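Note that one protein chain is taken out, while the other chains of the complex remain in position.
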Amino acid sequence: MALNWFKYSSPQTFYPLAGRLIPVFAVLAAVLGAVGLYIGFFVAPTDFQQGEAYRIIFIHVPAAWMSMFIYLVMAGWAAFGLILNTRLSSMMATALAPTGALMTFLALWTGSLWGKPMWGTWWAWDARMTSELILLFLYIGFMALQASIDDPRRADKAGAILALVGAVNVPIIYFSVKWWNTLHQGSSISFGRSPSMASTMLLGMLVMALAYWMYCIAAALMRVRSIILERERNAQWVRDLKGAPA
Amino acid sequence: MWDAFVAVFARDVLQAWRRRADWLTTIFFFVIVVSLFPLGVGPEPALLKTMAPGIVWVAALLAAMLSLPRVFGTDFADGTLEQLVLTPQPLPFLVLAKVLAHWLLTGIPLAVIAPVLGLQFGLEGEPVVVLFVALLLGTPCLSLIGAVGAALTLGVRGGGVLIALLVLPLYIPVLIFGAGAVEATVAGTGAAGHLSLLAAGLLIAIVLIPWAVAAALRIALE
Partner (left out) sequence: MNWGSLDAFLGMGGYAVYVWGSYVASAVAIAAEVILLRRRHRTLQAQIGRSSRNPESLT
């Protein structure tokens, strides 16, 4: 596989490969998701402090992890595309952005629903939630910039620069928001998980995180296939696809 | 190399001088936005005093952002930018000259006016001085980060609004440390930490951002 790696770096050869990989990742996501939910709802015990409300973490924490991780991967692909001038890398970056934004939104949504019963408010200007919100803005900026440039090559490169500037800025933003938060809030809201987090809770969370991983890969591959078709629609190999299975 | 730097800088300043009204609009925008807040939240002095640093800084962010399209816009329209990119001089260096001109024309006026606005909000003495210093250190960061957004959106559909979307999230650290410096002074904990972080951010931005802007300009002109 390692030897063949470069063979798959062109859209033409990657397109069918992605088509074969999507079902694999989709099935893995479904199976892991089912197992994770089973552990989360039926094996993991009730938390003695948070009651049943803590069960939100099984989808909240994976979404939050993915939201941050996808941004880094996206910036990585974008940088790759900018430096090596490989079309497929840039397409991967573009394909990841909406899924990353969706994960960011879900992390905020579930975080808010978790926060209401736990600390009595839908939204707190806590360092993590605020950073997550800013991350959503960064995703939206990236997508808006790419959407408003008609030439795909320019859109790729401009997006790459924005993603890189953003990636350098993310730690600075996180640090500054944390600093701001400690100065302004001597308050009692504590996000620390109970120290005695049962191992089945942790297991459920990790399995769900893996499921989210698989889902995000599958979704990004689906989107990259569409992007390939859109950009290469006039290429001969795309026209020859006609009879090929979806 | 310095000659080119000075030439680009002088040209931008001269052009701005010929079109004074454009730049004055930005300054008045800043003053008007700040003046709107007491009308919106009520004239209570204690409330206004706590909100003052944040209001002045947010208004400065918006004003700096509004003036961004002009940094490269006119040069892009009349073809000067293309010449600039083709010169043998290092492009990041020339970018720095343009950013410096932008800072001189927006950042410094904002910093100079801000203390007056601060007085209107009941800030007195040391906090006003800190507000001025913080703006002096922070506005060049705004010009630098903004230049990336301006270069990326050159000739792009809906450029003006798009710049806001790209640039404002990246401005957040400057806002936090800038407003934080003034608030810390009001609270009596000293602004040294905030100001040194602003200065550190400025140094990093000066080193890194001109390269990003240069790359973005090359992409825009391809």
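Chains here go by letter, A and B, matching the order in which they are written, and residues are numbered from 1 within each.
One rule holds in what follows: a contact is a pair of C-beta atoms (placed from the backbone, for glycine too) under 8 Å apart; a residue touches a chain by one contact, two chains touch by 3 or more.
For clarity, every value in this text was computed on a predicted model and none was experimentally measured.
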| item | value |
| --- | --- |
| Shown chains touched by the chain that is not drawn here | A |
| Full-complex contact with the absent chain, from A:L113, A:M143 or A:L206 | A:L113 |
| Option touching the unshown chain, where A:A53, A:V168 or A:L203 are the choices | A:A53 |
| Positions on chain A contacted by the hidden chain, ascending | 41-42, 44-46, 51-53, 55-56, 59-60, 63, 98-99, 102, 105-106, 109-110, 113-114, 116-117, 215, 219, 222-223, 225-226, 229-230, 233-234, 238-242, 246 |
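To be clear about the criterion, only the chains that are shown with their structure count from here on.
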| item | value |
| --- | --- |
| Mean-CA-position distance for chain B and chain A (Å) | 32 |
| Residues of chain B defined as touching chain A within the complex | 145, 148, 152-153, 156-158, 162, 165-166, 168-170, 172-173, 176-177, 180, 183-184, 201, 208-209, 212, 215-216, 219-220, 222 |
| Chain B-touching residues of chain A, taken from the complex the two chains share | 82, 134, 137-138, 140-141, 144-145, 148-150, 153-154, 157-158, 161-162, 164-166, 168-169, 172-173, 175-177, 179-180, 183 |
